[in-house]
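Every protein chain but one is kept in place in this view of the complex.
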Amino acid sequence: MAAPVKSTVDSAHSTVQKLTIGKGLNLGLRTAMEADDKVIILGEDVGKLGGVFRITDGLQKDFGEQRVLDTPLAESGIIGTAVGLAVRGFRPVCEIQFEGFIFPGFDQISSQLAKLHYRSQGRIKMPVVIRVPFGGGIGAVEHHSESPESLFSHIPGLKVVSCSNPADAYWMIQQAIACDDPVLFFEPKRLYHSGAVRAEVDTAATPDPLFASRVVRQGTAATVVAYGPSVKVCLDAATAAAEEGTSLEVIDLRTLSPLDLGPVFESVRRTGRLIAVSEAPSESSLTSEIAARVQQECFYSLEAPVLRVTGFDTPYPPSKLEEEYLPDLDRVLHAVDRSLSW
Amino acid sequence: MAAPVKSTVDSAHSTVQKLTIGKGLNLGLRTAMEADDKVIILGEDVGKLGGVFRITDGLQKDFGEQRVLDTPLAESGIIGTAVGLAVRGFRPVCEIQFEGFIFPGFDQISSQLAKLHYRSQGRIKMPVVIRVPFGGGIGAVEHHSESPESLFSHIPGLKVVSCSNPADAYWMIQQAIACDDPVLFFEPKRLYHSGAVRAEVDTAATPDPLFASRVVRQGTAATVVAYGPSVKVCLDAATAAAEEGTSLEVIDLRTLSPLDLGPVFESVRRTGRLIAVSEAPSESSLTSEIAARVQQECFYSLEAPVLRVTGFDTPYPPSKLEEEYLPDLDRVLHAVDRSLSW
Amino acid sequence: MSSAEQWTHPEPGAGPAAQAAQPSREQVIAGLRATNEGGAELTQLLTPEGERVDSPQFDSYVADVDAEVLRGLYRDMVLVRRADRESNAMQRQGQLGIWVPLLGQEAAQIGSGRALRKRDMAFPSYREHGVAFTRGVDFKELLGIFRCSDQSGWDFQAHGFHPYTIVIGNQVLNAAGYAMGQKFEGKVGDDDGEATIVYFGDGATSQGDVHEGFVWAAVYDAPLVFFCQNNQWAISEPTERQSRLPLYQRARGYGFPGIRVDGNDVLACLAVTRWALDECRHGNGPVLIEAFTYRMDAHTTTDDPTRYRLSEELEVWKHKDPIERVRVHLARNGLADQDFFDKVQAEADDFAADLRDFCFNMPDPPPERIFSEVYAEPSPVLDAQREEYLAYLAGFAEAGGH
Partner (left out) sequence: MSSAEQWTHPEPGAGPAAQAAQPSREQVIAGLRATNEGGAELTQLLTPEGERVDSPQFDSYVADVDAEVLRGLYRDMVLVRRADRESNAMQRQGQLGIWVPLLGQEAAQIGSGRALRKRDMAFPSYREHGVAFTRGVDFKELLGIFRCSDQSGWDFQAHGFHPYTIVIGNQVLNAAGYAMGQKFEGKVGDDDGEATIVYFGDGATSQGDVHEGFVWAAVYDAPLVFFCQNNQWAISEPTERQSRLPLYQRARGYGFPGIRVDGNDVLACLAVTRWALDECRHGNGPVLIEAFTYRMDAHTTTDDPTRYRLSEELEVWKHKDPIERVRVHLARNGLADQDFFDKVQAEADDFAADLRDFCFNMPDPPPERIFSEVYAEPSPVLDAQREEYLAYLAGFAEAGGH
């Protein structure tokens, strides 16, 4: 394993910066590239353009064309060569332009990336990160708003995480790069440049571990668990609920595989109620898994079944309808009401 | 929609034949091809060889090279051209040689096959069947024993089914071909030629609907739900349990998406206990979905949490270890015991 | 099937190659990417200056193109450009979520689109508004996609025009399958044969699906024209990021003809595509056409090309404008007078105004659309979801608004 991520305190400058998620990722990537010259970035348009979301902005200029590669247009190629680069000792960070375009690379992910460590009895490490902007709410055309993360959480050998705020963006991307396992890194694209989640990030702080969930708001009446873009929705819902006297506990899952459900179990044992929120379709999904495990671990604590607020089991609709499709504050609160009145 | 599958009684001959699952599929394919000359078969080695499992044996000889196509070696090509053939009005039946090789075709499945009907507002039908031999227990090398069906059940726009016996093999493949939606058809490869499930099939009978679950053994103490190759395991377990005085109800899921959980809910309301069995890894899987929905629908009926007996969350191990990896009679009974003593 | 050997050493665009290069203007921009690389191998019938050059190989394919037809092609191009610009503007005004401009690619699209016959089938990517126009698809029907109220509006069968495909390369395999179907149905083999054309970009050539489309079409002798619009850019990446060789030469490895045509020359695009379709109709397909053209605007309205390309490059290509050369040709040769040009302009303005009007008044789809047409046959699980959601919405309505 590469050295664990640590902060480098530079006493001459303040270590606190106000960052968006996008800037947090950019700075995190830069820091990781400075720390280890085996870290390279691969993807479509990640070079001069800095990626269509500008997450890799400025990196090719500063690190050169052999560390930030504008690749040919093919996702299996991006991931398949990243696997080979990892065999050679590199730590590739792939950018998939939009989550809807990860599928041509699915085979390399499931057949090679996920399995080479196992197949080689641990001789081959796969420290590859695949960054995936995901989720809806940006008014886009087809294939630009989906949430396929559950698929990857079903594949053994992969690790899957998602960040929901600038500090996590900054730290988690570095931790993912430092991790010797392949990490699918899901980024909440609609929040990339959102002022609403902009926050001060102390680059000298000690980050939480990568594969750990976090209680982001404490409460007593019911537990709400979410990840990525839905965390903000749930926090807003909790604020609204509080105004009406209902105290919600909100947990940011952060790690989608392996799941760290300890904090969820602990919370549900107190509240007796759980609402799992995700933009993905519900069938055979992460929220199914959460429900399945919570009903088993907290069987005697549950006062209502685990309820789910998710995207519907349809293709992502024309985005004029996405406000209807995506879990929003109202739907979360509606589920809370149902849970409370079960 | 093509005409619904009906039996054609031929009074001169007996309509009852003793068939394996493999023969049932072969006969079902033949019958479908005779009934509709738009039905064509595509895949690797499906022609002269009759497929590596001989499921398409004899079909190219009788229907010619334009109806049974030995394709170039590329799964995206097989599925992508099947999509185009369907646009043209054909009803392609693709064979994927082993489930581990479906992944190069994942993109065409999720981006085109699953979505063209929705995208075109119903103008383009996608009557494509993808036959996938799946599951373990054949002592094979890597990529030949997996159970990826949960992935497809997570993708809206697809239908997913699995057969567990010769009669279903014979009828369900015809019904899948007659269905105007894309159907992923998972076939329990280790049972293809198994005498243990060989059975008499009456080709003049009226089949059950395709998208319906079925109670295959009635019982009172606990419910066990499974599909494909696991159904036999569960039936054997029920027999063993009966000998020890425990009465298990066994349900063959048959349709994995859309799920038909009505019979499961009904059963659980009687037994109060459910064990869901599948060879697939458990995380974000079909068994998660079953648990999630059952805990919600049968909240007050459950006397124990829904338990799952599944493959582990690891890559499929070297097959010398598959007897340890796959749910077997002992593990099912162990779960039943745990449920009963919760 | 044409002999494989024939294409082992293809000599594409043999006829007009000599005249094709117009070095004078290009050489102005030393240090820029070689925008004249299309030169020596380029099939061209109309120079950027509007001069008609002879082509022994392809003249016969446009023998019927008289002044009227040429004026028609001019009108087509002016109309789609006008509609394209209007749509671009409407995106700026918030009426469309995004727009994918075709600016600069009018000749490639109108020329190839007009080469198709009614029963032929076209599989577009996402930028083929000009081809859509030639297939009789109302430009209005395209807007829903970019307004994000819809994913594909037209009747694909009536128009012989498949829905737009966004995932790069997918449609190439779908088109190969469709063309195989034409062949299996016996619709190939003589002058009346059917054919299919599939559109994709220079970037797309790297995708596995495009390769597999080449393999399938070659192995099954599918009546398929691969029409690659090489507009020099895949978003920010120049063609050099995808290939060492000119893209039309990719065909050499598969044993079918590949040819590079001046994609800004509507006449050459028409001729070469007719030839290619003809090969397909007769069972000599597939054929790869590389239309050498230029994306004169941004990749989409969300793109900022100043980050990755020099404006000088655009200036050079302006000299090769696909519409201007036809205009000059018509005018110089007395094939159209000012009145004609004015009328076309007026028609284009009306066309745009009408489009604008339509777009501004386009209704949003109802929430039920989320659930409709997911399947051809019912799914009880989904029906239950729909009912539950509509009941939930109704609850809000009762409570006095969402």
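Letters A, B and C mark the chains as written, and numbering starts fresh at 1 in each.
As a working rule, a contact is a pair of C-beta atoms (placed from the backbone, for glycine too) under 8 Å apart; a residue touches a chain by one contact, two chains touch by 3 or more.
Since the structure is predicted, the reported quantities are computational estimates derived from the model, not experimental observations.
Touch with the chain omitted from the figure is made, among A:Phe101, A:Tyr118, A:Phe134 or A:Phe312, by A:Tyr118. Checked against the full complex, the one of A:Thr20, A:Gln60 or A:Ser76 touching the unshown chain is A:Ser76. In the complete complex, the residue from A:Glu142, A:Asp168 or A:Asp260 that touches the missing chain is A:Asp260.
Touch with the chain omitted from the figure is made, among B:Ala35, B:Leu73, B:Ala204 or B:Leu340, by B:Leu73. In the full complex, chain C touches the omitted chain through residues 4, 8-9, 205-209, 211-212, 215, 218-219, 240-245, 249-256.
With the whole complex as reference, residues 44-45, 47-50, 52, 70-74, 76-77, 100-101, 103-104, 139-143, 283, 312-315, 317-321, 324-325, 330-331, 334 of chain B touch the missing chain. What chain A contributes to its contact with the hidden chain is residues 1, 40, 66, 71-72, 74, 76-77, 79-90, 92, 104, 107-108, 111-112, 116-127, 156-157, 159, 179-181, 211, 258-260.
Throughout what follows, only the chains that are shown with their structure count from here on.
For chain A, the chain with the farthest CA centroid is C. Remark: chain A and chain C have CA centroids separated by 37 Å (rounded to whole angstrom). Our note on geometry: chain B versus chain C, Cα centroid distance of 41 Å, whole angstroms.
Between chain A and chain B the centroid-to-centroid distance comes to 32 Å (mean Cα coordinates, whole Å). Contacts with at least two other chains are made by residues 150-151, 167, 208-209, 374, 381-382 of chain C. Multi-chain contact residues of chain B (touching two or more other chains): 76, 104, 107, 111, 118-119, 156-157, 257, 259.
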